[in-house]
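I have placed the structure first, in the form of structure tokens, so that the comments after it can refer back to it.
Of the protein chains in this complex, one is absent; all others appear in place.
Which chain is which? They are A, B and C, in the order written, and residues in each are numbered from 1.
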Amino acid sequence: MTARIGVVTFPGTLDDRDTQRAVRVAGAEPVPLWHRDKNLGQVDAVVLPGGFSYGDYLRAGAISRFSPLMETVIEQARAGMPVLGICNGFQVLTETHLLPGAMLRNTDLHFVCRDQKLRVENAETAWTADYTQGQEISIPLKNIDGRYVADERTLDALEAEGRVAFRYATAGESADGYGNPNGSLRDIAGITNAAGNVVGLMPHPEHAVEPLIGTGRTDGLGFFTSILKNLVNA
Amino acid sequence: MARVVVDVMLKPEILDPQGQAVQRALPRLGFEGIADVRQGKRFELEVEGAVDDAALARIHELAETFLANTVIEDFVVKVENAEGIENPVTPDVPAKSGS
Amino acid sequence: MARVVVDVMLKPEILDPQGQAVQRALPRLGFEGIADVRQGKRFELEVEGAVDDAALARIHELAETFLANTVIEDFVVKVENAEGIENPVTPDVPAKSGS
Partner (left out) sequence: MSLDTVKHAEQTPDVELPWKELGLKEDEYARVREILGRRPTGAELAMYSVMWSEHCSYKSSKVHLKQFGEKAPQSDAMLVGIGENAGVVDVGEGYAVTFKVESHNHPSYVEPYQGAATGVGGIVRDIIAMGARPVAVVDPLRMGAADHPDTKRVLPGVVAGIGGYGNCLGLPNIGGELVFDACYQGNPLVNAGAIGVMRHEDIHLAKASGTGNKVILYGARTGGDGIGGASILASETFDATKPSKRPAVQVGDPFQEKLLIECTLEAFAEQLVVGIQDLGAAGLSCATSELASNGSGGMRVELDDVPLRDSTLSPEEILMSESQERMCAVVEPDKVERFLAICEKWDVIATVVGEVTDGTRLEIFWHGEKIVDVDPRTVAHDGPVYERPYARPDWQDALQADDAGELARPADGDALRAQVLQVVGSPNQASKAWVTDQYDRFVQGNTVLAQPEDSGMIRINEETGLGVALATDGNGRFAKLDPYTGAQLALAESYRNVAATGARPLAISDCLNFGSPEDPDVMWQFAEAIRGLADGCLELGTPVTGGNVSLYNQTGEAAIHPTPVVAVLGVIDDVARRTPIAFRESGQLLYLLGDTRQEFGGSAWSDVVHGHLGGLPPKVDLGREQLLAEILISASRDGMIDAAHDLSDGGLVQAVTESCLRGGNGARLVVPDGLDAFTLLFSESAGRAVVAVPRSEELRFTDMCGARGLPATRIGVVDGDAVEVQGEFTLSLAELRSAHQETVPSLFA
């Protein structure tokens, strides 16, 4: 039986179809979910894709998190169901407080779209098991509200508990996709909850699953194959 | 140091998609009885020295030429007193957006 | 119809690049003597019916759960009187962001 992975569409979600394609490319079955429904309909995991839900008006993710579907997602996530938030999805996850911290306007105040180098800091979450600790991957980043902030105590706790899942790789020249693109504290690009089932990140793995398209790399496919293995083994 | 506040709001006749999005979300959150929501910007300026008429006139000019785009926005300049109450300033220069 | 204003500002310890961008531009525009600029949001709510304590308490809750993200932002709720002067509300609920 193939795993069924729900992909949520809010009004203004943009990357839902791409995410469904990425799920398909990885060999799972994508299940479109609509924000007004309460029922998740037998899915094994949920992805909150990128975009500008509700135009990112008020704050990115602030309005979507009150949708009926999110009530169920929050409940299920607390019960252990794997949830991945990409970009706008990550912003929704912080607004729901499933993940700590918040996302603010990039320090240079511009939307930034580029091929971004990331370091995998935690290869043990439900969504990162196919990567190795310390591995460097390159996937597209595209946002204007991507600056991760949290108070020092929270940041220290995240580090101590190994919950920083990805960092922007700062080693090389920024022109080549290295460097912290938005002023995120401690170069944090993505985090996980304590249980490792809820992961959020700003860059877009779903845009890096086919060799021809986008950046021409497939470094993002690991997210979707990780979850497949996780579900099969579960 | 004194604080001068500049509030910048879209003109009433201009579409405010952000305010609208907030308003449309309210019923879903269980809030009723709010007929309209407009969202604007608030600038807090910490001014060195005295906030006299000359200083206010300069801030007014700053608001008009830079903080607000008077093609689509109105602004109000206010001085915040110790209690946090903000008094709109109506010096010789009109406080509402001119042009 | 009464107007209630909710001002939302980033907490002081959080970097405010928008405010900074304004401040950095000031010398170029020939403005001096402004030590700091912070940029926040202003919401104007048109409230149907009386703005009594109960209504204010509800708006306070709205601000706390929705208009502001108290992880990063503080807010103040104010009632605007006829002269346009805004009185910060300090009911039983604390007016500065709680949590």
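Just so it is clear, a residue touches a chain if its C-beta (ideal position, glycine included) is under 8 Å from a C-beta of that chain, and two chains touch if they have at least 3 such contacts.
Keep in mind it's a predicted model, so treat the numbers as computed, not measured.
Asker: Among the chains present, which touch the one that was left out?
Answerer: Per the touch rule above, the missing chain touches A, B.
Asker: Could you tell which one of A:E29, A:D108 or A:D151 touches the chain left off the display?
Answerer: Going through A:E29, A:D108 or A:D151 one by one, A:D108 is the residue touching the chain not shown.
Asker: Of B:A35, B:A54 or B:I72, which sits in contact with the chain we cannot see?
Answerer: B:I72
Asker: Can you name the residues of chain A that touch the chain not displayed here?
Answerer: Looking at chain A, the ones touching the missing chain are residues 11-12, 14-15, 17-18, 21-22, 36, 51-52, 54-57, 108, 110-114, 140, 142, 144, 175, 204, 206-207, 210, 212-215.
Asker: Mind listing the chain B residues that contact the chain we can't see here?
Answerer: Per the touch rule, chain B residues meeting the hidden chain are 10-11, 13-17, 20-21, 24, 69, 71-72.
One rule holds in what follows: only the chains that are shown with their structure count from here on.
Asker: So how far apart, in whole Å, are chain A and chain C when each is placed at the average of its C-alpha atoms?
Answerer: Result: the chain centres lie 31 Å from each other.
Asker: Chain A to chain B: how many Å between their CA centres?
Answerer: 36
Asker: Roughly how many whole angstrom separate the Cα centroids of chain B and chain C?
Answerer: 11
Asker: Provide the list of chain C residues touching at least two other chains, using ranges where the numbers run on.
Answerer: 66-67
Asker: Check each residue of chain A and list the ones that touch at least two other chains.
Answerer: 58, 66
Asker: In the complex, go through chain A and note every residue touching chain C.
Answerer: By the definition above, chain A touches chain C via 58-59, 62, 66, 94-95, 100-102, 104-109, 149-151, 183.
Asker: In the complex of these two chains, what residues of chain C are touching chain A?
Answerer: Contacts found on chain C: 10, 13-15, 17-18, 21, 66-67, 69, 71-72.
Asker: Show which residues of chain C lie in contact with chain B when the two form their complex.
Answerer: Within the complex, chain C touches chain B at residues 1, 7-9, 19, 22, 25-26, 29, 31, 33-49, 55, 58, 62, 65-67, 76, 83-88.
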